[in-house]
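Below is a slice of the complex: some chains, not all, each in place.
A and B are the chain letters, set down in written order, and residue numbers restart from 1 in every chain.
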Amino acid sequence: MSDHHTYKKIEIIGSSRNSTDEAINNALAEASKSVRNMEWFEVVDTRGHIENGRVGHYQVTLKIGFKVSDS
Amino acid sequence: MSDHHTYKKIEIIGSSRNSTDEAINNALAEASKSVRNMEWFEVVDTRGHIENGRVGHYQVTLKIGFKVSDS
């Protein structure tokens, strides 16, 4: 067993009609379908679409860090 | 009719006693009084006032992008 680990980061954008926090969770839910060992996220950017003078979708760009499984 | 569009961005700061998301919507509500064709926003900065050791107002600086109407 190694005494060090390697991690990768991917960049992903989640969206939500309801809140920035839900947009983060939506991104994580989608990423978890194909990525294992996700450990942390970093918010890179927050933006959104406007519909009728209100937020239509919150869009949050994340970096997600996950452990490389055999490292 | 043109095959391209032109957009402008303005910088605006919304505030709310309740949440960062509401501060965003308050900024959009105010901007929509004078700006038409608003399409997207970008969060530039999040800060706020502190009252009695708690958040007094959340203040979110946005850039709002809108289509120039005759472009």
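Quick note on the criterion: a residue touches a chain if its C-beta (ideal position, glycine included) is under 8 Å from a C-beta of that chain, and two chains touch if they have at least 3 such contacts.
None of the values given here were measured: they were computed from a predicted structure.
Enquirer: To what total copy number does the complex in this file extend, with 2 chains depicted?
Expert: Assembly-level count of identical protein chains is 12.
Rule of thumb we're sticking to: only the chains that are shown with their structure count from here on.
Enquirer: Under the stated contact criterion, what part of chain B meets chain A in this complex?
Expert: 20-21, 24-25, 28-29, 31-32, 38-43, 64
Enquirer: What residues on chain A touch chain B, complex-wise?
Expert: 19-20, 45-50, 53-55, 58
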